[in-house]
Structures are given as structure tokens and as C-alpha cells.
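Just one protein chain is left out here, and the rest sit where they should.
The letters A and B name the chains in turn, as written, and every chain counts its residues from 1.
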Amino acid sequence: MSNIPAELKYAKSHEWVKDNGDGTFTVGITDHAQEALGDLVFVETPEVGDHFSAGDDFAVVESVKAASDVYAPISGEVTQANEALADAPETVNDSPYEDGWIAIIKADDASEVDALLDAEGYEASLED
Amino acid sequence: MPFIPHTETEIRSMLDTIGVNELEAIFDEIPDDLRCGQLEGVPEGLTEYEVTRLLHQRAAEDQALSCFAGAGAYDHHIPAAVWEITTRGEFYSAYTPYQAEASQGTLQLIYEYQSMMASLTGMDISNASLYDGASALAEAVLMAVRANRKSKSRKLLVAGTVNPTYRKVTNVIVHNQNISLDEVPFDNASGTTVTAALEAHAGEDYAALVIQQPNFFGSLEAVDEMTDWAHANGMLVVAVANPMTLAALKAPGQWGEKGADIACGEGQPLGVPMSSGGPYYGFMCCKQPLARQMPGRIVGRTVDLDGNPGFALTLQAREQHIRRSKATSNICTNQGLCVTASTIYMSLLGPEGLARVASASHKNMNALLAAIKDIDGVSVAHAGPSFHEALITLSKPAAVVIEQMANLGFLAGVSVSEDYPQYENALLVCTTETKNDADIAAYATALNTVLNGEAA
Partner (left out) sequence: MVDAVKMEKVIFEHSVSGRRATVQAPAVAADFSDLPSALLREDKPLLPETSELQVVRHYTRLSQKNFSIDTQFYPLGSCTMKYNPRACNTLAMLPNFLARHPLAPASHSQGFLACMHDLQEILQEVTGMKGVSLTPMAGAQGEFAGVAMIMAYHRQRGDMERNEIIVPDAAHGTNPATAVMCGCVVKEIPTGPDGDVDVEALKAVVGPNTAGIMLTNPSTVGVFERKIEEISKIVHEAGGLLYYDGANLNAILGKVRPGDMGFDVIHMNLHKTFSTPHGGGGPGSGAVGVSERLVPFMPMPHVLKEGDRYRYVTEADVPDSIGRLSGWAGNAGVNLRAYIYARLLGRDGMHRVAEFAALNANYLQARLSAAGFDLAYPDRRASHEFIVTLKRQAKDIGLTATDIAKRLLDKCFHAPTIYFPLLLTSCLLIETTENEAKEDLDAFVEAMIEILREAEADIEMIKGAPYTQPVRRLDDVKAARELDVVWPN
């Protein structure tokens, strides 16, 4: 069973969102997603300053045989991207919820987060 | 039956295994009204000796001309070993190295090729090749637009001295994606780009500047200044190079302060026959930060389960079979066989041999220009050094001269006035190491005869 921290919010497309309490939100992919993708060899992070609407593809994670889009779980502007992933994509495999974060987004409308799944809801979505 | 081994008995037994009575029954899912007729437009089959006779007749109709034409296809000597080995069945009839363990020969060879090309161009990374020089420029343009994330214009600046056919092909391939090329005019007297023409675009938003060295006319551009100018104006630099000349000329990766970002061009001069224009191959190399934007295959060295070194395709997730509509390009193949030939060619020539080929080609051009410059009706168009091509203008239309010279056994050059109307009756001439003093003298005599109706 994969790790699904209770304090985070989730998108059905396997992104997690952490409320930083200052209007910004940290985004990454879930333990389940990294497990399914296998050893990552590259992460394309978004540019700081880029703006995305919820559901836009805003990053790419690549394993040897697959490349998957990561979708912005909420609308907003990228204020930080995890540059360290460029040289160490395996961080996402090793630490999907901590060091393997992908970007920080300043939300256009923080209430969009409420529409995301909680840990229980995400876990249920994996069983579908 | 040509290339079909089946005997009647075998056909019978195979049909029994399938559970049908006749061959036609295998096609019973195809609607009857779609079945085609006799294909009367296809001639009857020939035996191998009949085809041999036909092709020998056809080849004999095309008398080989003493070649003084270049413009992107060059008449260099190809060592006998190159195609002897290249056409070994194990190279010739293998497929794309998807099963790495059974393709180590092809994979290792591509790795060696990548190493040689990256070094020749002064770049960090080479791909396994693209189709040809012209389409490689198109891919380089697409790559530059992807890679220069600060530029939003989808426009590039291209020197007017870049091969005009390359520019046409590039436009055909990129215009559907709303990418366009703006031409930088050049100085008619020198045949090179002048800084003032670039300055007119200072501060404008372009993804990249495209520079060809030696340029289409065989003249040498001030690549250091041009590269630095482009970088200072937020552009990437795409170099179009002739790899043979890189044994002598500064590698694109060393142009200016930071070097060009992408180098591409035609690989044909390195051991690939002129063969009516193909198959050739386009090479493409780039600096490390752009690696993931590069189209086409790339081979990497890694280890196997036992820790022994081996080779495999890598960075495949950029490619169409995985990324589909988001791939860097729709390209699947490289031009493997031509790359095989080139790798063997470069190994045989080595750094010294390739430099000698470049030097002899260049010296022959100096000799040719000296031999023809005083002929009535010939002017050398550009001041300044030429590498192994040069533009001359004539007192008669170039097409007429080419036709008459062909009757005397020479391919005189390439007519370029259609692309460059500022030069009347212009002929682009070329020499390689294969020409000797007698060939050059004979060419001069023939040209004088054609232009002036007399022997020199």
C-alpha cells in the first residue's frame, strides 16, 4: 500500500498539494504515481513566473519507457520550481512528498483547493 | 517465384494448418468489391541478368562528368573499405537497435560517430543523425524555438548566405507551426554578412541566428562577431557547417565567447557518394543544456547486469513512439547506413587525413580561380578567401554554359542567379581533393571554348 499523508490534498491525476499557509501551495506527485512510473530519469519543471489553469499540463516526469504529464491541480503562478530535480530526478522516487516536490504555486483562488480530494478520497480513487 | 521459398506441398500443408482450402480464403475479410485487378501498369518480372542488363544500359546513358559542382553535394574520394564494410549484411540488413543486446555493433558504431561529430563541431552532444542537411536545419530551427524559452516571437534570423535550398526546405517544414525566418542581407562585394546588417535587428525578439560557415558562396563569415552579437541580443546561434572543413576551421562550439548552441549540416562529404542527392544524412550536435530538446535518436554507454560496458538508445522519452503528439519531432529513423559509412570514413582518414582533404580541396579552388579569372567573360564575384567553393559570373547564361560544358565532359558548377538575382549569369564552382592540375587546366580550356569559342 502506498503512502498517502493525511495532511495533504490530492488530484485524481496523482498530484498532491500542500498548503503553505501564505497563499502558496507546494505541488508534487504521489507515492503511488512514482511507484507506477518506476525509476524517473528526468523531471521537467515549470518556469518561475509561468501561469497555469487547473488541469493544464505544467511539468513532465520521464521514466526510461514513458513520459507523463503532471497537471496543475490548482490555478496560479509558479513562484518556485525544484531545480534540484534536474540533476537528481530520483529524488521524486525516494522522497515524493518532501525533497521530491516539483513546484510552488501562488493560487489565484485558494478555494480551488477545497475541491481536491482528501487522503481518504484519493485512496478510494486508487481502488476504482 | 521471386524471393518466395514455398513449394506446392508446403503451401498445401500450411493451408491445412490454418484451416482453409486456398490462398484466396485468407483474404476473406476484405470486401470483394475492393479487390484489385491485374495491375497492368506493372511490367512483367525480369530475371536478375535481365535487370542487370537494363540497369547497365541506364547507367551508361549517364556519362560521368568531371565534377566542379558542390552547393551541398561534394565529389570526394571514398576509400574502398568504406562501402565494402558498410554493405556487410550485418549492417545493411539490420533494423533500428531497439533490442540492444542484439544490436551492439550498430549501437557502438553510433556512439563512436556521436563522439567524432561532437568533437568536430566542438559540441557536447550529437544525435545519431537526421535525414539530410536541409531537413536538419529545419529540425534545428524547431529545436531553437523550443529551447529559447525567453523568446516568444517564433521568428529566427537567417543569414542570406545560408544555402537557399536549405532555407526553402526549412520554411516548408516549419511554417505550419507559425515559425518564420527573416533574412539578413549580405554584402555583394564580399559575399559575407556584415555587422551593420545585424545591427538593424538589435534588441528585436528572435529565437536564434542561423550562420553557415563556409557560407553558400564558399566565403568565410566573421563567425566570432556574429555569434557574440546574437548572444548579446538574447538569441541562440545555429551553425550550419560542412564537417569536412571542420578539420581546418574553428569548431562552431568555439565561435565567439560562448560558442554556437546548435550545429547541423550535411554529412555527405564524409564518405557518402553523391548518388543523385541521396541517401545522405544530416548531423546535429548541441551544447549540454539543450540535450533534451534534440530530436532523433541518441546512443548512450551504460553497463549490463554483469557490470560490463554496453550501449543502448537513451533519452527515448523525447521521441514520437512514446511522446506521440508531444514529441520533439515526428522523426523515427536516422540514416544509419550513411552514418556507418561516415564513421568508417572518419576512422580511416583520421585528423591528419581529413585536414589534408580539406587543404587539397581549398588549394585546388585557389588554383581554379587563378586559371579562370583572366578568361574573357569570367569574373570572380567575391573578394576575400574562398574555402573550396566560389561564385563566378559569366558573359553567357549559366544554364547554357552548364549544358555546353557537359557536352565537353564537365559538370561546370551550379547556376544560382535564380536565388541571387543580383548576380547575373552566376555559377557556383567547387573543387575537391580529387582534382589535379591537369583537370583544372582542362576545365579552364573548356570554359574558354564555351564562352569565347576558342581554345585558350
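A few notes on this one:
By definition in this document, a residue touches a chain if its C-beta (ideal position, glycine included) is under 8 Å from a C-beta of that chain, and two chains touch if they have at least 3 such contacts.
Keep in mind it's a predicted model, so treat the numbers as computed, not measured.
Of the options B:21, B:87 or B:188, the residue whose C-beta touches the omitted chain is B:87.
Only one of the listed residues, B:366, B:395 or B:417, touches the absent chain: B:366. In the complete assembly, the contact with the undisplayed chain comes from B:165, out of B:165, B:190 or B:445.
Mapped onto subunit A, the interface with the missing chain covers residues 39, 41-42, 62, 64-65, 89-90.
Methods note: only the chains that are shown with their structure count from here on.
Centre-to-centre separation of subunit A and subunit B, using mean CA positions: 43 Å. Against subunit A, the residues of subunit B that register as touching in their complex are 149, 292, 315-318, 322-323, 326. Within the complex formed with subunit B, the subunit A residues making contact are 41-42, 44, 47, 62-67, 69.
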